[in-house]
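Here's the structure we're looking at; comments come further down.
A single protein chain has been omitted from the complex, and every remaining protein chain is retained in its original position.
Going in written order, the chains are labelled A, B and C, and every chain counts its residues from 1.
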Amino acid sequence: LRLRFATVRDFTEELCRPLAVEDFVVQAMPDSSPTKWHLAHTTWFFETFLLSRWGSTYRPLSAEFRHLFNSYYNGVGKQFPRSQRGLLTRPTVEEVFAYRHTVDECVSELLASSDDAELSEIVELGIQHEQQHQELIITDVKYLFGCNPLAPVYRELGTQSSTHLPRPARWEPFSGGATWIGHDGPVFSFDNERPRHQVLLRPFELQDRLVTSGEYIEFMQDGGYRRPELWLSLGWTMVGQQTWTAPLYWSQRGGQWSEFTLGGIRPVEPHRPVTHVSYFEADAYARWRGARLPTEAEWECAATKSRIAGSFVEGQHFHPVAVNETESELAQMFGEVWQWTQSPYTPYPGYVPAAGALGEYNGKFMCNQYVLRGGSCATPASHIRPSYRNFFPADARWQFSGIRLAKDVVAGSK
Amino acid sequence: LRLRFATVRDFTEELCRPLAVEDFVVQAMPDSSPTKWHLAHTTWFFETFLLSRWGSTYRPLSAEFRHLFNSYYNGVGKQFPRSQRGLLTRPTVEEVFAYRHTVDECVSELLASSDDAELSEIVELGIQHEQQHQELIITDVKYLFGCNPLAPVYRELGTQSSTHLPRPARWEPFSGGATWIGHDGPVFSFDNERPRHQVLLRPFELQDRLVTSGEYIEFMQDGGYRRPELWLSLGWTMVGQQTWTAPLYWSQRGGQWSEFTLGGIRPVEPHRPVTHVSYFEADAYARWRGARLPTEAEWECAATKSRIAGSFVEGQHFHPVAVNETESELAQMFGEVWQWTQSPYTPYPGYVPAAGALGEYNGKFMCNQYVLRGGSCATPASHIRPSYRNFFPADARWQFSGIRLAKDVVAGSK
Amino acid sequence: LRLRFATVRDFTEELCRPLAVEDFVVQAMPDSSPTKWHLAHTTWFFETFLLSRWGSTYRPLSAEFRHLFNSYYNGVGKQFPRSQRGLLTRPTVEEVFAYRHTVDECVSELLASSDDAELSEIVELGIQHEQQHQELIITDVKYLFGCNPLAPVYRELGTQSSTHLPRPARWEPFSGGATWIGHDGPVFSFDNERPRHQVLLRPFELQDRLVTSGEYIEFMQDGGYRRPELWLSLGWTMVGQQTWTAPLYWSQRGGQWSEFTLGGIRPVEPHRPVTHVSYFEADAYARWRGARLPTEAEWECAATKSRIAGSFVEGQHFHPVAVNETESELAQMFGEVWQWTQSPYTPYPGYVPAAGALGEYNGKFMCNQYVLRGGSCATPASHIRPSYRNFFPADARWQFSGIRLAKDVVAGSK
Partner (left out) sequence: LRLRFATVRDFTEELCRPLAVEDFVVQAMPDSSPTKWHLAHTTWFFETFLLSRWGSTYRPLSAEFRHLFNSYYNGVGKQFPRSQRGLLTRPTVEEVFAYRHTVDECVSELLASSDDAELSEIVELGIQHEQQHQELIITDVKYLFGCNPLAPVYRELGTQSSTHLPRPARWEPFSGGATWIGHDGPVFSFDNERPRHQVLLRPFELQDRLVTSGEYIEFMQDGGYRRPELWLSLGWTMVGQQTWTAPLYWSQRGGQWSEFTLGGIRPVEPHRPVTHVSYFEADAYARWRGARLPTEAEWECAATKSRIAGSFVEGQHFHPVAVNETESELAQMFGEVWQWTQSPYTPYPGYVPAAGALGEYNGKFMCNQYVLRGGSCATPASHIRPSYRNFFPADARWQFSGIRLAKDVVAGSK
């Protein structure tokens, strides 16, 4: 555990290496946070839930940090307003790193000297929490750079060997029936993945790979963004208000679609999975294809048979990669892009949030959000599980979110 | 059918009798509509979906009405902006009634001369639609009058014979298991109630009556509106932004709670069901009691055994009534107040919306809303069913919405 | 005075004659008010400032009216929020008329029995106040009807005998120098017109008639609304935000400009004065012509020589009328449209507001408004004076506001 703690904490700093000091400071929109804030908040998490309880010799660097870097834990006290995180030019980046290192040393000593089970559990939670913020650092930096007409490069992207269009998608059938979903067992999971329980599924089919940018362009060319009958009512309102005509980061230059990536502006490659679409766009695309999005139970039912392989943050592609031609059966279930499901984020039957302030981690967000599954090219590989539930509001687009299609088996009586 | 058509249409006008001409015109908030608009829009529904197809001799009174009184049917063309419905002082109330009567005559003739099945189906849908707007007329007028410091009286409310506090609530157990929900059979239902399908339920318990105002005041007195740990995150934001400290229409005068009703301002009576609470308040109340809201499947499973009895709009109470002391078992499942469930409003597995513009009736609103069940004192009795799914956003309070508690059976493994 | 009181009060009701009950109720935007509110507020004025002091036998119809119909007099107590005036469907129109007549009788009796000078002054002020609201009734009803796709007709407009383009505008020179402006003497004036004082004017010229719609179309055709260099910075922001491309009420149908008038939608007639332009548009137009707007001192200096003649509300044109070909010298100084001046609305040197709550009439609005002069086709003729200062924010367009050009005499050293 001590080693994993160190490895994960170091990897966060590794992800910051391409950034200039200036890049750590700014909050480009209310839903994103400055990198500096992510670095401090994940540290605050260990300080608050671990050191303030077990770290008998630990003395906080600054009492103000308790307030400044609290995200949303009312149980720990008032929070500095989320929308103003970008105003905090101090502490400086250097001071935040010093804060991290002080806390890291303390946690490391604690881990060396204690094997309290509860302590280990909180360290494990803190590591998982750190990994979630690693993904947010990537997506928030992408959003920040995407606002800048200079289109800064985070890291040069590799080119993909094959640029062939992927094989046509096939429909993979599942028989449904009473199915167990959710997490059980000793391995870590978040409280929102529990308890494991049975659901009844009707027979269904999933497409055996992700929807590609090329396929999505067909939707656009068929007037997808101009036809209200394809959209949820709130989605159609959004299209109008935000003047959406393509996924986030796409722009048209001379008849060709380009997209801003972490490697700068590049032509949209049709064989790669489409990404940075909202739930509304995913849902409209599916309706246009005469299909639908999977429920999270269907997705999990299918995913338990899949190997956890694909592009994750460790692979440093920082962009979803086209399906491997030779891959068989259900491809791209993990990595590349988060897959929107049609399931609102709700508590599983019998759900019990963790006790105390840590109970605020998941449960209180179960309103007006949709579940996404499978992880993305910005997710740590060791962080994802078949039962993992990510969640975002229906209009969120700055995550690496994409589409897999599902449909009912036609024989079913309706 | 022709008789039902006439009866229902007349009843709408009956509900308007207490109104002055001035009361028909104003839109008190974006979610409500002027009574005049309700009268015209329900008429437009018959004109658009029935007369423009079957009414060979029908000539529209005004071509502009097609646009002015279209609510949200993109398939029928552009709509006049919802938020500006209150700007239309013309057509006058008298002209709108004339519009109604012209269309009514035409529909009546059509029904006398044809028994086309599809035609009958649309008339039936139009009648159900009319009944939904009857409820909205009541709730929208209440909201409008509630904004007026003169607190106008819509109709004098009766006093309730007994003012005793109701018997303590008991927990009614249900065994769960594979359970059929949804509508089937020849009787009318909306497309969102179909298809009938099985769900797996764990054992659960429901309280055998609605939560009362007296019980809700205990929540308030225990700091319910000041304790973030009881609230969903979005709910807590709402409490702050809207400075909620009590249900809608409540105000404190000299230490006592009063509420604005359709009979004017009256003391809050502790034995009546609490109403005009949002999903957020219902959910927080349940958490505070150590319970939860039922899912819509649990509710429907329980309700199929209940008689459809209680206060409906025909009873003209215009306010929820306390539970009858002698009533046995599961009381108040229908009428009085809509019961918030914890279920987001989603399509049933295999859901297929109606074809054409009428397909916009329900499906496109399946996002960021919660299901309510059971009807209210403003719902027509003939309109409600066990499988009936009403839906509103989590912050809506102007409907007669209330609370029934549920909980897991403790023996169950979690 | 008693006769004038009766005449002016009656004329207000005369202006309401074309309205349906529905038209009295609605507030079409925050800056406008329902006609019903105007009727009640002007009555409240007499009740509050006159009857509550001198009307020993007067008993208020409703204590709530003191609050409901107070516009902005903090000295009299809290006001019902301005933006919610349209929510008050009660008191009904009939009740408001009853309120008026009760107060009218009382005032009339009081006037018959007393010749207290202070009392007379307040009645005079109340009459002038009533006349201001007569103009607002006209402009607010126009705005309300203008929002309605049915384009209701308030009253049929007469056609103008001549449709010839007016003679070219000529520049009328004024020598400037030390000039007296402001009001003095026994005749009524508002406190903001006093004290009479001297200002220094440089030689200047005024155009001898108002700018016409035809001339304004030339500005539009020359890209007036697309050229930032013609606009004040705030004006240019407004053009973008509000997507202004023409005066308020104008729309293009088949290449021709139409405008909504109190007589319905009619072709824009090029020889009539342009109206419903904001200060920003008037200023941009003047800059485009190489001219400027007059200062209020220049305007008043010129106007003292002019007869008060032109279209006023009594003439019932309800639309500005083209200049009379035979008219000589400085035409259209009064009536037709209010003339924007380049003068911010500020206190005259030595300005002292009236004592008590009546001191809130003018002084507290002297911020971020511009002075307009001359009256309009909706102003009572007996209400206007050369020293009369009307004022509106720079973006206001719903008044009958128009343009007269001024320029410096070129010989002047700059």
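Going forward, a contact is a pair of C-beta atoms (placed from the backbone, for glycine too) under 8 Å apart; a residue touches a chain by one contact, two chains touch by 3 or more.
All values reported here derive from a predicted model rather than from experimental measurement.
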item: Visible chains that the absent chain touches, using the contact criterion stated earlier; value: A, C
item: Absent-chain contact - pick from C:75, C:223 or C:315; value: C:75
item: Residue of C:102, C:306 or C:346 in touch with the missing chain, whole complex considered; value: C:346
item: Hidden-chain contact residue, picked from the options C:15, C:199 or C:302; value: C:199
item: Full-complex contact with the absent chain, from A:149, A:168, A:186 or A:255; value: A:149
item: Touch list for chain A against the chain that is not drawn; value: 20-26, 28, 36, 62, 64, 67-68, 80, 84, 86-93, 144-145, 147-150, 152
item: Positions on chain C where the hidden chain makes contact; value: 72, 74-75, 178, 195, 197-202, 228-229, 231-236, 295, 342-344, 346-347, 349-350, 352, 359-360, 364-368, 394, 408, 412-414
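As a convention for this text, only the chains that are shown with their structure count from here on.
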item: Topology of the chain contact graph, where touching chains are joined (line, ring, star, complete, other); value: line
item: Cα superposition angle of chain B on its copy chain C, in degrees to the nearest 5; value: 180
item: Equivalent interface positions on chain A and chain B, same or different at half; value: same
item: Rounded Å distance, chain A centre to chain C centre (Cα mean); value: 58
item: Where chain B and chain C are represented by their mean Cα positions, the distance between them in whole Å; value: 46
item: Geometric centre distance via CA averages, chain B-chain A, whole Å; value: 37
item: Residues within chain C bordering two or more other chains; value: none
